[in-house]
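One chain of protein is taken out of this complex; the other chains stay put.
The chains carry the letters A and B, assigned in the order they are written, with residues numbered from 1 in each.
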Amino acid sequence: MSEETNNTVNVWIDGNTYEATPGENLLQAVLDQKLDLPYFCWHPSLGSVGACRQCAVMVYADEEDERGRLTMACMTPVTEGLRVSVEAAHAAEFRESVIEWLMENHPHDCPVCEEGGECHLQDMTVMTGHSARRYRGNKRTFNNQYLGPFINHEMNRCITCYRCVRYYRDYAGGTDLQAFGSRARMYFGREQDGVLENPFAGNLVEVCPTGVFTDKPFSSSYTRKWDLRSAPGICMGCSVGCNTFPAERYGRLKRITNRYHGEINGYFLCDRGRFGSGFVNEETRIRHPGRRAEDGVFEMVAVDESLQEISSLLSAGGVLGIGSPRASLESNFALRELVGVDNFSCGLGAGEARATLRTLEVYDAGAGQIASLSDVEQADAVLVLGEDVLNTAPRAALSIRQAVRNEALQMAEDAGIPTWQAAGVKDHAQGHKNPLFLVTNLPTGLDDISRGCLQGDSHRIAAIGHTIAHGIDERFPDGGIDDALIEDVVNTLTSAERPLIVSGTSQESAAIVEAAGHITAALSACDKAPSLLLSGMEVNSYGAALLGGCDVDVALGRAAEGKVKTLVVLENDLFRRAEPALVEQALEAIENLIVIDVIDGATADRADWVMPAASFAESTGTFVNYETRAQRSYEVFLPADEIRPAWEWLAAFGRMKWETVDDVSAAIAGLPQFAAVSEVAPSADYRTTAHMKVPRQPHRASGRTAMTADVSVHEPKTAIDEDTPLSFSMEGYNRNQPGGLVPYVWSPGWNSNQSVFKFQQEVAGPLTGGDPGVRLVEPAGKNTDPVYDVQPVQSEAAGIRLFPAFSVFASDELAVRSPAVRERAGYASVVLSAADAEVLGVSSGDGVRCDVLDVALEVEIEDGVSQGCAYVKWGGEGVNRRLPADSVELRHDPGYQKPVPTVIARG
Amino acid sequence: MSVELKPLTGRIDDVGGLVSLEAYREAGGYEAARRALTEMTPGEVQEIVKEANLRGRGGAGFPTGVKWSFVPDVEGRKYLVCNGDEMEPGTFKDRYLLEYDPHLLVEGMLIASYAIGADQAYVFLRGEYHEPYRQLDAAIRAAREAGLLGDGIFGTSYALSLDIHRSGGRYICGEETALLNALEGKRANPRTKPPFPPASGAWGRPTIVNNIETLCNVPGILSHGAEWYQDLGIGEDSGTKLYGVSGRVNNPGLWELPIGTTIREIIEVHAGGMMEGYRLRGILPGGASTDFLVEEHLDLPMDYGSIQAAGSRMGTGTMILMDDSVCPVGISLNLQHFFAQESCGFCTPCREGLPWLEQVLADIEAGRGEPGDLELLDKNAAFIGAPGNTFCLHATGAIEPLQSALKYFREDFEEHLATGRCKYRDVMPVQESAG
Partner (left out) sequence: MSEVEFIEVLSNEEIDLIEEAASHVPDRPSAAIEALQIVQEKRGWISDQSIGAIARLLGMSAAELDSIATFYNLIFRQPVGRHVVMVCDSVSCYVMGCDNLRVAVEDSIGVKPGETTADDRFTLLPIVCLGACDRAPAMMIDDQLFGPVKADDLPGILEQFE
């Protein structure tokens, strides 16, 4: 934040001189040097509050001063010549005392605690040397609360560091987790039992320094951290591409934790990402090649036979391949190679493909800088155009929240308050916010921090966008919307230093993206430095779009015309992509449908051949996020049964010569738009220090023989990974590697996730080996001229048009199959305009039925919805049909009964 | 005339009870405010208070005029907040002023608000003070009706709104930044400094927090001048001070005396000396959070510097006497119970350390002490009590009486440990620990 961050000062710590940033807090400066200093309440993203008093050091006035003064490092700004001792006996004894105080009431239940082995409190206890207990009083006890399907609550373990509420309330904007009571009876929880509402609540698991908040699905099939095998993963939940540590034991994906990325997710994930990978462990996953027999039932087929038969089907010609935005670049590319670019579809529906290609065009125009999430957090004014970010790219919404808080940091800086002084900043700023404007279909989860909201359908949203662009610079065409708020938006954006425009493809509207592009160009033309975040719908929407090929509607059209004999569908449920009637027509017209997928679905149900594809946790691949950043996600464990990475099946169908992921990547990099892919990840022969591979298991992993002792006492041979520089075992060296190759964080004395600072260049800075990923679109020039025309508003079709409303828990095809996420997804409902509700004779809470859906929907009524539009919120059963759907009929369902929610708040 | 010698309580003496608005004005009340608002600039008011060397009467003793001068010259709202959260055990001085002469505070606040440019002032009043609330509320209403509050006071363009916030309880609210959080309707955890309240206090705006007694000194200073005020004090300090004595004396009570009057005079002359059969063993000179003094200190003047030099603090100036029937371990346990219970729960040493001290003291008092307990108390007290080791000074205040008790009455602690019993027990039942 500070203007002077480029300067450095010299700080003397225990006899050595170090360079540090003036004004930063001393704790952070000590950790920047990779020195050990215990702490609890400080967090790099939450700043300092001075609650735990754990990071005490001695500070000396000058060289003469031998006595020094005990000082809390986290509350002390670094100045030139600061003289500090971490090791001084007085400070060390005080730190030991702090632990002794904290441990008075701690239950010492480490053997049965989920945090054990990766507990920051354990680490700090050992680090300070406290061991023998002297407190003779009784321990306090608390009742725990039911907090929903994601998080356990065990208050007796609490050491009252206040991190949970500071994260949940101040950082994530939640209001239902609070600090209660006072003195030595502090309680952190909800007002009463119930689900923690905030969709970023899962981070409490990592923010809590001990075992108060733990991962509930994980604890139901628990493994110690030291027995987990993990690898650098990419979250499959949306287009943000958050970095994760998926972790496995016994062939089951046990949990997802945050993998620090300095430019994307930082320290935090959303709950869709953290808890939405349960599908990997689904019992009903496709596990063997299968063929539909005469009676319509699938039969298992041996791998060789399936390959032979499919190869012969393919060699008969008339083949069309449909790729997928949720499959890796490698798998999509393999399909493209198999069928030829002319017979390849990128797997995006027509609307989504149009919008996604337009985002690439807007990015490429270069008027705005493509915003990483760390860029988002620097913005001083934000306009969201058309995107319900919290539900379509959740982690980005958390960053927008931080952008809005920047005003407080600015005010603090003006008042001479260090920006890391979290409580001082908050007390001083009193809720002053940077401006955020939202133009969306429906009210969103960011409305609480917005300065103004406008609602409308996608046509109106685009028109509002164009009106704003025109307001900024008259050269741009006018959308013709008259609303007082628009002037405020224009004035705010043009007076901001770092305005951010957020939009995306969820409306399947190229017009909205065009408007966003025009606003950016207009701002750029008036010498602003706007940045731009255009979210896609899925983890690899951008990769798929960049691969080219036609959209799904075109592909299906061709099939429906009888031009296709064999259709190969890669990790894609066509019924979610295109009008069901069109899909039906196409499937009727073809002879063979070959589906390669991780999970079953409506399309797989219709297939003649089904091939089991590896999930992200069982395969290595490259994914392109909304920034066009290509990132490598690594296989955590070998897939069971006959599951293989999809690209391997496709390579086998086509008898292609690729043996490793590197081979496929090298081929992809041959395409000009993907040239940078060769820099995304080191090749399989990369070795770290001492010519070692990077181990997926930590050095303390145990039980290699014990794990299978019920079968054989002999140690099983460790699998060899030929695809990547990672080993499947504990052998190797987890240091000094490129940032994208960190499979877990662990450092001597630091068993918890707090050890991440040992893997960073400086605290909260880039990873030591660089933040992973390479952007594929790096605009060469900067076009600030108008490019697009305002699209005339199409005349509305008769009847009601049904649109999707997005939901962090219900909308993602894979995540909603995880039991915990499904529990949070609720039940299906529809948002209507008051006028339509009146016509239908329904009011809030009533049920309606729709001719094109087979679920009942509960009615919600919203003022901002225009007549003729209705928005469906999918529930835990997931997406029922592709939307939008035109001219649907809704009718009152008098027999509707609100489904009993799966989550019942106890107490 | 008594007002000139006893600017805080003289009017009450003269009237012989509650001073009404009429009586207050008859005695020259609100004339100081009129002069300040109509004839002086805010800067001049600050200057005279600075010159008078008025120091904060809440305990810290910071020069009031200097504090006022920290308010930056910025546009927008500024606040004056009167700290009426009289919760320091042993202290009952502000209650007296409010119950009998509430207009003195209203006038003091009017002048102080004008001096710092505040247009909104609050009295933060402790919740248990029902009668003081009734009197102050009535006084504010009367002043409002008389045009002494509100818009255009004394025909000037100056406007002041004065409201009372009744506290929901908790000793920590007396800490000025915790008080601001409470005033804002939040949990009363003390705040980080910086920002300091004069720069950014209530609702993030410049705010001055002054004690009731401090503000009640302001009208007198404006009426009679800085020099008069300086001359009222005996030693270095200026003005009079409300001194109080509680404990086994013949005449417990409260007196306005020149600041710097000796402890001996206060106890022996004004409080009538110890009750027959009781010997003075210890003095908490300025409330529960000050170090014990003992007999050898009786001739010290009760002023900021002298008491500090003797290793304690004048604090609120209302002293609690421990006589020879009181167990030093028991009183220490009582004090630590209080401070542990009143911890806001924010920082570790205070929240977890004080209950441990309480638990060890309870063991010692009950004859369950163990060898090493005194060293444990010493070590923990040193770590918990050193200013800066905890977030605010609550724990420092808790440790002051404990460390001094361990120093002056150590033989009592040792005897408990050696004999496994409390010899005072026949005199006074043992307080059970809330543990």
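In this text, a residue touches a chain if its C-beta (ideal position, glycine included) is under 8 Å from a C-beta of that chain, and two chains touch if they have at least 3 such contacts.
No experiment lies behind these values; they were computed from the predicted model shown.
Enquirer: Could you tell me which shown chains are touched by the chain that is not displayed?
Expert: When the entire complex is considered, the left-out chain reaches A, B.
Enquirer: Touch as defined at the start, partner being the missing chain; which of B:Arg25, B:Arg144 or B:Arg166 qualifies?
Expert: B:Arg166
Enquirer: If I consider the whole complex, including the chain that's not displayed, which of B:Arg141, B:Lys186 or B:Arg279 touches that chain?
Expert: With B:Arg141, B:Lys186 or B:Arg279 as choices, the missing chain is touched by B:Lys186.
Enquirer: Looking beyond the chains shown, say which of A:Met72, A:Leu177 or A:Val848 touches the absent one.
Expert: A:Leu177
Enquirer: So one chain is hidden, and I want to know which residue out of A:Asn7, A:Thr79, A:Gln192 or A:Ser843 touches that hidden chain in the complete assembly.
Expert: A:Gln192
Enquirer: For subunit B, enumerate the residues touching the unshown chain of the complex.
Expert: 77, 86-92, 94-95, 126-131, 161, 163, 165-171, 182-188, 203, 244-248, 252-254, 284, 288, 318, 320-323, 326, 330-331, 334-335, 337-338, 341-342, 344, 428-431
Enquirer: In the whole complex, what residues of subunit A lie against the chain that is missing from view?
Expert: Residues 175-182, 187, 190-192, 431 of subunit A touch the chain absent from view.
In this text, only the chains that are shown with their structure count from here on.
Enquirer: Taking the complex as given, what residues does subunit B use to touch subunit A?
Expert: 170, 181, 187, 191-195, 199-200, 203-204, 340-349, 351-353, 355-356, 359-360, 363, 370, 376, 379-380, 383, 386, 388-391, 435
Enquirer: Can you list the residues on subunit A that touch subunit B in the complex?
Expert: Those in contact with subunit B are residues 49-54, 56, 69-72, 75, 93-94, 97-98, 101-102, 104-105, 134-138, 159-160, 162, 179, 181-186, 415-417, 421, 423-424, 427-430, 432.
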